[in-house]
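Written below as structure tokens is the structure these notes are about.
The complex is shown incomplete by one protein chain, all other protein chains being positioned as in the whole.
And now, subunit A:
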Amino acid sequence: MKEHQESAVDKLWRIFSSMKLGLVLLGVIAFFAGIGTLFPQMDVDPDKAQAVGKLWQTLGFTNLYGTYWFRLLLGLLCINLIICSIQRFQGIYNRTFKLNPPENSSVIPKKVQETWQGDGESLRKSVQDVLRHRGFRVVFAEKDKQWGFTAIKRRWGNWGSFISHVSFVVLVIGAVIGSSLGFKGFLMAGTGTTVPIHSIQVSRGTVKETFDVLINSAEDRMLANGQRDNWYTDLSILQNGKVMARHTISVNHPFTYQGVTFYQSSFINGVHLTADVKGQKIPVTLEDRGGNYFNAPGTDLYLVASAINSDSQKPSMLFEVFKGMSEDAVQSGQLDFGQTIDIQGAYKLTLDGNSGYTGLQVKQDPGVMIIWLGCALLLLGLILSFYWRPILVSGIFQAEKDNRGELTMGVSTGKVVGGVKEVFDRLVGEIRAN
């Protein structure tokens, strides 16, 4: 029974150590990833995604990248990469750090090889001097009247492929950590608003932090030529009412506090007003296009800003007032900067000025540094693979008479010959001339 189980494990190991399987998985992943771009996805366009046929929705095509089977494909690829890497590790290690000089000429690479006669001592010295001068690590071994050598240059290039493949595993680990831990959310708030971090709209994860976010100001800044510069939000982090940090963020310039990062995502114009309800002054901020409303206390009146002119000198707004659940406005009009109007005899409203509503993406992703590590490893691996290719030269001297004999020297070309022969010919020329 145990033998049968081992055989099944061996079989699984053999399957997963196959590069062919890796290529097949890559192809399948690429195919379905492409299909996913043709279907509207739920997290981007939920309305269109829900309009797609039920069968496609059931199969997961409208949430393709989050389906279990797509993640399973990625997981299988990850396993394949891990097993392939383990399988190849020892060979790469030996080729880098445990080079053995050849013991007979049959193991000297034949594709690019040279043979010539000479004196053993002077040839050995010449080989050593030239190869070391050219940056090779040379290892000699002697046996009877013959000696052999192996020389390698740019040996770390052997690790390029291994590092590249391991980098994918690191990337997947980073992605898994990021999606399992931390959170992703969004907040939209006006100037002067304090938002407890745990109250933000969360799309993934749970917020464990307890600090508050105070929006000191939100600005849609324009350049002198009338073009938009950027959106700026001056925010403070409050803990128990005390300011712990303050920073101005803008698009492409986020701010991180205790692992939580705030990204400037959007901006909506708004106005700030003062409502005088029976002598009580209430500050009000309203978003453009009816993004929010003001319900005066003790009334069933709902006031919205249907349009805002955000001119910094003369802001104004168009407003509508609704009573209860009625769809028809009971009052509408324009309110200019500094102007006060009466709302249905219940209260007075004064426009005090502009107020920005800032939209911030809020995210905690413990996996992002692992992602950057994976990216760095991937680049390192590719640089080593393409631009730091090792050159392995080996040779054997067989003495014939006195100390004269024949030196056979060759260079390993791997699957790519180009350029190696030129280097080899130059080395041989220098050794013979030395």
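Simple rule for what comes next: a contact is a pair of C-beta atoms (placed from the backbone, for glycine too) under 8 Å apart; a residue touches a chain by one contact, two chains touch by 3 or more; residues count from 1.
Note that in this section contacts and distances are computed from a predicted model.
One chain of this complex is left out of the view, and of "Cytochrome c-type biogenesis protein CcsB", "Nitrite reductase large subunit NirB", "Stage 0 sporulation protein A homolog" or "Spermidine/putrescine ABC transporter permease", the protein name its UniProt record gives is "Cytochrome c-type biogenesis protein CcsB". For the options A:W231, A:F319 or A:F397, the residue in contact with the chain missing from this view is A:W231. Touching the missing chain, out of A:R134, A:K184 or A:K348, is residue A:K184. When the full complex is taken into account, the listed residue touching the unshown chain is A:L26, out of A:L26, A:L72 or A:I86. Taking the complete complex into account, residues 19, 22-23, 26-27, 29-30, 33-34, 36-38, 41, 44-45, 64-65, 175, 184, 227-231, 250-254, 261, 263-265, 361, 363, 365, 368, 371-372, 375, 378-379, 382-383, 386-387, 414-416, 418 of subunit A touch the chain not shown.
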